[in-house]
Structures are given as structure tokens and as C-alpha cells.
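Of the protein chains in this complex, all but one are displayed in their positions.
What follows is subunit A.
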């Protein structure tokens, strides 16, 4: 199951003492059910705020976040999240970490069925032999893979990824991109990815949204026209390079380093 995600006219500001720092300004964004949207933009433009709003951890000052037309006001158990920091619990083994959401979310599976589901996901991401290891025994990329499994174990209809591959080295990152595409093929969810990496956004997403500098609003939307069965090579085709160049230009505009040319 997957849901339509709507960000409608959302504005949000952080207040510290007397000062108010607006981060989002009348942001509009829709993600059709089952689609994967990447959000890119200059540093500190409010991308992470967007994840907290979409997950219901925070309510926007004005505007609305909707899932299937229904307004989100509090956290929902049908959301999966992964961050740059894999935040695995050191006192649990990998499979116990993956199964954690099943201990929170209401469902009618037995513990054994939950563990089976977790084991299947771990196998998908190539961690079958590591299920009983502790997180400290795994490399950064492996930990992030386990973190993705945890985000998906309860079959969320919305997966929110906040720069999950940001701290990994370039090759590990590309491995994980491919794993992410495979997971997408097997599980059904709507995806929202926050990233700084333009190649990542093009490789993983169906549409890429460029946010303007703070306070952020939707500046540009790019429809990714790569084939469904993408490989890393797909990023080096002329059409991919053209998309990347367009995004690059939009980022520079967002950073205020380049004036928008009248189209």
C-alpha cells in the first residue's frame, strides 16, 4: 500500500527567544501514491524540517500536510524513517533492531512472523549472515542497510529518507542506491528523499524538487525520464547528464549565485 502525499501551502518558522527564523514559505508539493520524490536544495533551506512535518513529528505553522487527502496532525505508525545516522540500538542484534517497529506498531503477526519478515528484508539487502551481530561489528554501509530494513519492516505506506547515504563513501553509496531501487521494486510505498547529492536524486527518484534558499519554497520540479530498470551506467547517458546540468543550474539559482534567466 502506498499513499498520495500532499504538502499544501506549508509555512513554518523556528522561534528562538525573540527571533523568528522562517524556514518554509508557502511550500507546495505533491507525491502521487507509489512515486518517489527527491528534494534537493541549498544547505539549511529547511529540507529536514520537511521530513519532520511529513512524518507528523511537528505541525506546520500554517498550511497542511495530507496523506490520501487526510490531514496529518500527529505521528502515524504507517510511516518509515531513516536518517543519515543509522541510529541502531547497540544493545540489540541487527535482526532485533530491524524488528523494533513491530514492537510499537499494532499488527496481528506473531513474534516469529515478524522475525521472518525482518530476516527476509535483511537477506534482500545482503545482510543474511549478519542478523545476529551487534551494530558495532558492522561497517557504516551495512549499518545503513539495516536501518533501511528497519524503516520498511512494518510495511509503511510512506518512506521518509533524510540523507540516509550522506555519510558513506562514494562506492558504498552507489551500492545502496541499487539496493534502494530493488527494495522499491519489491515493497510498495511512496518515497520522500532528502538529499544533497544530485546524482542520487536522479537515480532514485521519479521527480526531483529543487527548493529555493531559506525560507524555502518550491523552485523547480524535474521529471526524471530514465528507464525503470536503472543501473549506475544510466547516470552517464546524455539525457541523465542533461538533467543533472539543469538541477545544478537550479541549485546555483537557489543559492543566489546566479540570476534566473527569463525562460
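Convention: a contact is a pair of C-beta atoms (placed from the backbone, for glycine too) under 8 Å apart; a residue touches a chain by one contact, two chains touch by 3 or more; residues count from 1.
Just so we're on the same page, contacts and distances are computed from a predicted model.
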Options "sn-glycerol-3-phosphate transport system permease protein UgpA", "Response regulator", "ABC transporter, inner membrane subunit" or "(2Fe-2S)-binding protein": UniProt name of the undisplayed chain: "ABC transporter, inner membrane subunit"
Residue among A:36, A:83 or A:203 that touches the chain left out of view: A:83
Hidden-chain contact residue, picked from the options A:26, A:134, A:196 or A:231: A:134
Chain not shown, touching residues in subunit A: 52, 55-57, 74-77, 79, 81, 83, 85, 87, 89-91, 100-101, 103-105, 134, 136, 150, 154
